[in-house]
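Below is one structure; the comments refer to it alone.
Note that this complex is displayed minus one protein chain, with the remaining chains in position.
Right after this comes chain A.
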Amino acid sequence: MTSPTVTPPKPDRDPSTTAFAAIDRGAPRFARLRGSLQQLLAFASLILIVVVFSFASPHFFTANNLVSILTAATVTGILALGTTFVIITGGIDLSIGTGMVLSGVMAGVFLTYLGWPLWAGVLATILFGGLIGLINGINVSVLGIPPFIATLGMMLIAAGLSLVISGTKPIYFNDTPEFQQIMNLSIIPGIRFPMGVAIFIVMIVIAAVLLSKTILGRYTFSIGSNEAATALSGVNVRRWKIIIYTLAGLFVGLAGVLSASRLSSAQPTGGMGLELEAIAAVVIGGTSLQGGKGSIIGTVIGALIMAVLTNGLRIISVPQEWQSVAVGIVILVAVYLDMLRRRRA
């Protein structure tokens, strides 16, 4: 065999890298540490912002103000909890803002127009939100419409239906005055601690358990991590995606109840843009829009960072226009830091 320019064979690989045992070196443990470090970092930023505002104004770190921050975070936070699941699958849900408004209008329909008892009206509203999510899920997973488009369509449909059903006028809960207590009833004597915040906290616990301890959470991560491989492993990906979008819808329905209760009326306008606030909270919390990564605690921290910023900037008298600028910068910085971390990983 003629071979004029044969490159001589290279010596074998470095023996220290050959055995399996040797590959087991520290890297993974370090990576795990880095994961929790990121969570810690988000939490540390939250604390830092709170400390800065506390020094900047004596009115910031008071029990009443902290409760009002939590109250402000409640509705967006609940939307963000549900949408965290969707985003971890690699999807997105743009219909949660106007879907929430439509759910609120439906609460008015059930309680005021139809005169249903309070419990039935509230339950039906939450289920109605679930129905919106179910339709999203079917559109995404059975019809194969990309999540962005499917939920964009639903966003517009919900915005329009709210106006059509309500006749563009607010619906008041005259027959069920207790309705407004759902959000506002103070449940701790002495300070004004509204029930809505307590519901938010309960929902955080439920969402966290669902995501980390159940089969639903496992498949949420699995689908977002590698959908094709998940399907090849025999998981019914379609069905689980429908379930996950429906779950996000149930959170939307609950948010509809709470926001209508807070205002003591179902306002048929607005809601547009709220989905982006919720998505921002999720993203600040370290959940990846590529899917596969995320946590409930991260989303909660994200929602709190946004609420604290808005509240604190108002207290130190920064004009409202600038508050939005600040939140925008926080989103960019948070996501950039997250990408830096991933690139190094």
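As a convention for this text, a contact is a pair of C-beta atoms (placed from the backbone, for glycine too) under 8 Å apart; a residue touches a chain by one contact, two chains touch by 3 or more; residues count from 1.
Throughout what follows, contacts and distances are computed from a predicted model.
**Q** Given that one chain of this complex has been left out, which of "NAD(P)/FAD-dependent oxidoreductase", "Chemotaxis protein CheA", "Carbohydrate ABC transporter membrane protein 1, CUT1 family" or "Ribose transport system ATP-binding protein" is its protein name according to UniProt?
**A** "Ribose transport system ATP-binding protein"
**Q** Looking at A:68, A:184 or A:226, which makes contact with the chain not pictured?
**A** Selected residue, touching the omitted chain: A:226.
**Q** Give the residue, chosen from A:213, A:239 or A:314, that touches the chain omitted from the document.
**A** Reading the full complex, the residue touching the unseen chain is A:213.
**Q** Among A:153, A:170, A:270 or A:292, which residue is in contact with the omitted chain in the full complex?
**A** A:292
**Q** Determine and list the chain A residues touching the chain excluded from the picture.
**A** Against the missing chain, chain A presents residues 1-7, 9-10, 12-13, 17-21, 23-24, 27-28, 31-32, 213-218, 221-222, 224-226, 228-235, 292-293, 345.
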